[in-house]
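Every protein chain but one is kept in place in this view of the complex.
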Amino acid sequence: MPRILIVNPNTSRAMTDGIAETATAIAASDTEVDVIRPNRGPKSLESFYEYHLAAVAVLEAIEDRADEYDGVVLACYGDPGLYPLKEALDVPVVGVAEASMATATLLGHQFSILVALERAVPMMENLARWYGLDDRLASVEPTGLSVLDLETDEERTLSELAEVGQRALDRGAEVLVLGCSGMSGYENQLTDRVDVPVIDPVADAVTTLEGLLAQGLTQSKAGLWSSPPAKEMRGELPGDGFG
Amino acid sequence: MPRILIVNPNTSRAMTDGIAETATAIAASDTEVDVIRPNRGPKSLESFYEYHLAAVAVLEAIEDRADEYDGVVLACYGDPGLYPLKEALDVPVVGVAEASMATATLLGHQFSILVALERAVPMMENLARWYGLDDRLASVEPTGLSVLDLETDEERTLSELAEVGQRALDRGAEVLVLGCSGMSGYENQLTDRVDVPVIDPVADAVTTLEGLLAQGLTQSKAGLWSSPPAKEMRGELPGDGFG
Amino acid sequence: MPRILIVNPNTSRAMTDGIAETATAIAASDTEVDVIRPNRGPKSLESFYEYHLAAVAVLEAIEDRADEYDGVVLACYGDPGLYPLKEALDVPVVGVAEASMATATLLGHQFSILVALERAVPMMENLARWYGLDDRLASVEPTGLSVLDLETDEERTLSELAEVGQRALDRGAEVLVLGCSGMSGYENQLTDRVDVPVIDPVADAVTTLEGLLAQGLTQSKAGLWSSPPAKEMRGELPGDGFG
Amino acid sequence: MPRILIVNPNTSRAMTDGIAETATAIAASDTEVDVIRPNRGPKSLESFYEYHLAAVAVLEAIEDRADEYDGVVLACYGDPGLYPLKEALDVPVVGVAEASMATATLLGHQFSILVALERAVPMMENLARWYGLDDRLASVEPTGLSVLDLETDEERTLSELAEVGQRALDRGAEVLVLGCSGMSGYENQLTDRVDVPVIDPVADAVTTLEGLLAQGLTQSKAGLWSSPPAKEMRGELPGDGFG
Amino acid sequence: MPRILIVNPNTSRAMTDGIAETATAIAASDTEVDVIRPNRGPKSLESFYEYHLAAVAVLEAIEDRADEYDGVVLACYGDPGLYPLKEALDVPVVGVAEASMATATLLGHQFSILVALERAVPMMENLARWYGLDDRLASVEPTGLSVLDLETDEERTLSELAEVGQRALDRGAEVLVLGCSGMSGYENQLTDRVDVPVIDPVADAVTTLEGLLAQGLTQSKAGLWSSPPAKEMRGELPGDGFG
Partner (left out) sequence: MPRILIVNPNTSRAMTDGIAETATAIAASDTEVDVIRPNRGPKSLESFYEYHLAAVAVLEAIEDRADEYDGVVLACYGDPGLYPLKEALDVPVVGVAEASMATATLLGHQFSILVALERAVPMMENLARWYGLDDRLASVEPTGLSVLDLETDEERTLSELAEVGQRALDRGAEVLVLGCSGMSGYENQLTDRVDVPVIDPVADAVTTLEGLLAQGLTQSKAGLWSSPPAKEMRGELPGDGFG
C-alpha cells in the first residue's frame, strides 16, 4: 500500500484543500494520500522570486517526514523547487507541470496551457523549453481570471475558460492543460464545451506517481539530480537538513 | 474495473507470452488484461515495411472486439501503426515507445534507448524527433543481441546490456529504456549493474494507460488523430472495418 | 531511356488520370512513364489509418512489377507508405511531399503547404518536423475546398487558392506547395495571382527522380531504409512479397 | 533547349575544367552548358574573406551575359555569394551546397559532408544550420587532403576518402556529399568502397536546375531574395551593374 | 587608452555622422573613436547583393589602417561582411547585430527587431537563426518608414515606432532592438512610450567592444574565423590586401 505526499508549495489553505480533494478523488483505493503546505511563505506563487521562497519552505516542511513516504507530488504549476526535491529525495518526486506535459504528448500533436495571468505566459513558455518539450507546445493562454474569480463565479469562469480554450485550439492545440490550481475541477465541463481532452495536472501527477511506484522507478541519481553532496554550511537556513 | 487490451503487433507467440507476463504482473489488481497477437504477419518487426504489414494485421485483429475494452496498449517498440489506432478508436491507445519516452523525461535529464540491431538506431532517433523529444535523447545503443540470444543466455545477455548501458551513460544518459521486447524482465538486474533507472516500456505503458483511464482521458479527436472519415473503398483490405 | 513508375496510392481513377497528365507533361522526352493505382483501398487518403491501408495495397500493386522500373514516384501528399517502399526497392523511390519540400528550400526562405482540409494541417506540420524541415515551413493552410470543388468550379477554386495563398504570404511564406493532388494544374494561374513560385509536387517529384537517375543515385541501404530482412510470416498479407 | 551557365567562383583553370567535365557529362542532351570563372580573384576559396572577394568577381563576370541564360549554377561548396545572385537574377540560381543537401535528404536519414581542410568543418556546420538542415547533418569530415593531393595520387586519395567516409558512417551518416570540387569524379569509386550513395554536388546542381527549368520555377522574389532596389552608388565597384 | 574604429559599411555621410554621434556619446572617456565609411559603394544596404559590394569596399577602406586600432565595430544592422573582417583582423571585430542580440538575451525572455522595410524581415529572421538565437527572437517588425521619414518627422516617427513596438510586445517581445541606423537616437523616447528596454545597436556594440578590450579578448582564430590563408590571386580586387 503506497503512501504518497502531496506538497502544495504555497501557504493557501483553500488551495491546499482543493488539491487534497482532487488528489484523494483520483488516487487508487489502496494509495494513502497526505497533503501538506509549508508553515511559512507566500499565499500564491506567481514569480521566480516567490518560487524560491516557497522552495526552501517546502524543503523545511518535508525534512522531518520525507522518509515516511513512497513518493512525492509537488503541486503547483511551474514546478517551483522541483529539482531540489528530486535531488534531495530518493523516492520519486513528480511535478504537476512536468507530468502534465509528458501526458499531453500522448493525447495530441500539440497542447496549450491555460494560466491565470499574462505574466505566467513567458514563465510557462520558458518551462516548456527547459523541459525540451516546446515543439509540442501550441501556446500559453492567459485567462485574466484572478484566483478569487475562479473560486466565486463558476458560470463566468467556465465561459472564460471555454473562450480561451477555443483560442488555444485556433492556435493548433489539441489538448488543454489547466495551468493553475484554481482551475481544478473544471476539466470535465471544459471538455464538454471545447471537445478536446483537458488535463488536471494534480490528478495527472498522482496517477503518474502511482505508475512509477508500481514499476519501482525513481529519478536517476546519476546526473542532473544526483544527491546533494554533504556540505559545510555557514549558519543555518530553513530547509538545510538535506545534503 | 477497467478492461484493457494489449496488442503485440508481431505474430510471435513467445513474445506475446512474455508481454502478457509483464503486463499482468504490473497491472493493478482491478484491471483486467487481455493480450493478443494478429492472426497473420511477420514474426518480428524490424523495418518500416514490416511495421506497415503489422499495422493492418493489428487493425484486422481488433476490429471486432475494440469496443469491449476501455483502452489499448500497442506493445512493440517503434510504435508501428500507432497513429491509425489512435484515429480509429475512441478509447485511449498508448504506444510503448511514446509512453516510455514521456516517462523517461520525468526520471532524468537525458535517456538512451537500448535496441537489438544496428538498423534500429536511425529508426529510433527518427521516432524521437518525430515525437519532438530528441532534445532529451542521449543516444540509441545497439546491443547486437539477437532475439535468440536474449532468450537463451541470461548471464551473457545481462553482461552485454550492462556494457551497452554503460556506453549510454558515458554519452550522457541518466535513464535507460529497453527498446526491444526480448529485453523485458532484465530491468531490475540491469538497474543493479548500472545504478540508473531502467524502464520496461510494456510495464510503463500499462501503468500510463491505467492513469489515463483513472482520469477519463483519451487522445484528442480534434486534430492529428481525428476519426477517419467514412470513405468509399475499392475492394477490401484487412483491417478496413474502421472509417 | 529511363522507365519510371508513378504510383497513386489511392484508388481514384480520376486522380490517377490527373497525375498521369501532370507526370507525362513534365517528364523528359526520353523518360517512359507508367502510372498506376492499387486494385483495392480507399478512394482518397486523409488519415493515418487510410495511409496504412493504402501502403499495403501499394506494396501489393507493385510487387510483381517493381523490377521493371528504374525508379518510383509515390504520388500522394503526406507520402503514405514511403518508407516501406524505400526499404523494399533498390531503385530510387521519391515521395511527392519530401521532394517538394526539398525543392522549396531552394526557392525561398520559407514555404507554406496548401491543403484541402483542416485535419491535414497537423499531419503536414508533423511531416515537416519528421523530415527535419520545420525551420523552413511557414505554415500549412487549409482551403476548405473539397475534392469535388476542386474539380468542378475552376474560377472559385482559383479565388480560394489565391486567398489562402495570400494568407500564407502574410505568415512569411515565399513559396507555395500544392499539398493536394486535386490542386494540380493550378500552379501557373496561382503564380500569376500571388506572384511567388508554386510547386506542383507531382511534377517536382518526376524531375527530381529523373535527376537522381541521371546521377545513378538511390536511397541509402545503410541505415534507416535498409532492405527488410527475410522474415518468417504467419499466414499471408497483401504486399508481403518483399523482405 | 535550355541554356545554363555554370560559374566557378574561384579563378583556377584546372578546377573550372573539372567542373565543366562533370557538368557536361551529366547534363541532358538538349541542355547547353557554358562554364566560366571570374577574370580576377582567389585561386581557391577557403574563408569568408575569399568568399566575399569571389562574390563580387562573380557578379562582375556575369553582369553582361546573365540574360543569355535560362539558369545558373554556382559551383563551389559553401555557396559563396549565392544569395546576391539569387537576388540579382530572375532566372533560377542554384548553389551546389544547397542542392546537394536538399537531395541528400531524399537519400538517407543523415548525411555527412567530406571537406578538404579542418577549417572548413565549422563553415559547413554553420551553412547547414543557416539552411535549417542541421537536423539531417551527421558530421562534416575533413580529409586533410590538399588540392594537389586530390589531383595527383588517385589511389591514395581514394583510400583516404574511404577511411573518412567510414568515419562518417560511424557517426550515423547514410549518404556522403563531396564538399570540395577536387573530389569530383571519385563518387562512383567511393560508393563501391563504402556502399552508400555519394553525391557529386556539381552534377546534382545541374540536374536540379534542369528540373526547375522543366517546371518553370525560379527563386521567389517576395522575400529574402527580392530583387535589389535601384540604389545610388558612390563611385564604382566590380559587379555593381545590378540593382 | 583604447583606440577603436567604427566602420559604417554604406557610403551615406549623414548616416556616418549619426553613427559617430552615437558612438562618441557612449564611448568611455578614455576611448578614442574614429568613424569611417568606404570610398565607394551603395548609399544604403538593403540586400545581400549590396552587403557583398559593401563588404569588399569596407575591406578596401581598412586595409591600410587596420593595425592602428585595438578593435573594430561594423555598424550596419545585418552585419554585412562581418565574418571576413573577423577572419582578416586579429583585433576584436564586433557587429552591431550580433552584439545587440547577445545583449538582448540578458534583458528579456524574447526580443524583437524593428526594421525599416518588409524585405528586411526574412533577412533578420535568417540572421537570428544563423547566429543560433532564433529561440529568443519574438519577431521582426517592419515599420514601413523610409530613411527620409526617419530623419525628417520626429513625432510621426516616434508614433510609428511605438505602434510597431507595441505589436512586438503583443507577440511576446520584452526587449526591442532598433534594427536600422536611422532609428538611432529614439531609444529613450521609445522606452518612455512602450516601457521596455530599447537597444541602440551602435551604442551597444561600442560598450561590448570596450568590454572585450578590457578583458584582452578577441575572436577565436581556431575555427570559423581562422585567418585567411595566403592565397594566389588572379588579377586584383578591392580589399584583396588581406590573406
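So that you can tell them apart, the chains are marked A, B, C, D and E in the order they are listed, and the count of residues begins at 1 in each.
Here is the rule we use: contacts are C-beta pairs under 8 Å (C-beta built on N, C-alpha and C of every residue); 3 or more make two chains touch, one makes a residue touch a chain.
On a predicted model such as this, the values are computed, not experimentally measured, just so you know.
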Chains on display which the left-out chain touches in the complete complex: A, B, D, E
Residue in contact with the excluded chain [from A:135, A:160 or A:240]: A:240
Residue among E:4, E:35, E:203 or E:237 touching the omitted chain: E:203
Which residue of E:24, E:189 or E:218 touches the chain not shown here: E:218
Where the unshown chain meets chain D, residue by residue: 121-122, 125-126, 129
For chain E, the residues touching the chain missing from this view: 26, 28, 92, 94, 98-99, 102-103, 105-110, 131-133, 135-136, 169, 172, 174-175, 188, 195-197, 199-200, 203-204, 207-208, 210-212, 214-225
Touching residues (missing chain, whole complex) on chain B: 109-110, 135, 172, 174
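The rule we apply is simple: only the chains that are shown with their structure count from here on.
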For chain E, the least number of touch steps when starting out from chain C: 1
Option reproducing the contacts of A-B, where over half of them reappear, out of C-E, A-C or C-D: C-D
Separation of mean Cα positions, chain D and chain A [Å, integer]: 52
Chain centre separation (chain A, chain E; CA means) in Å: 44
Shared interface positions of chain A, touching two or more other chains: 109-110, 135, 172, 174
Touch-based graph of the chains, sorted into line, ring, star, complete or other: other
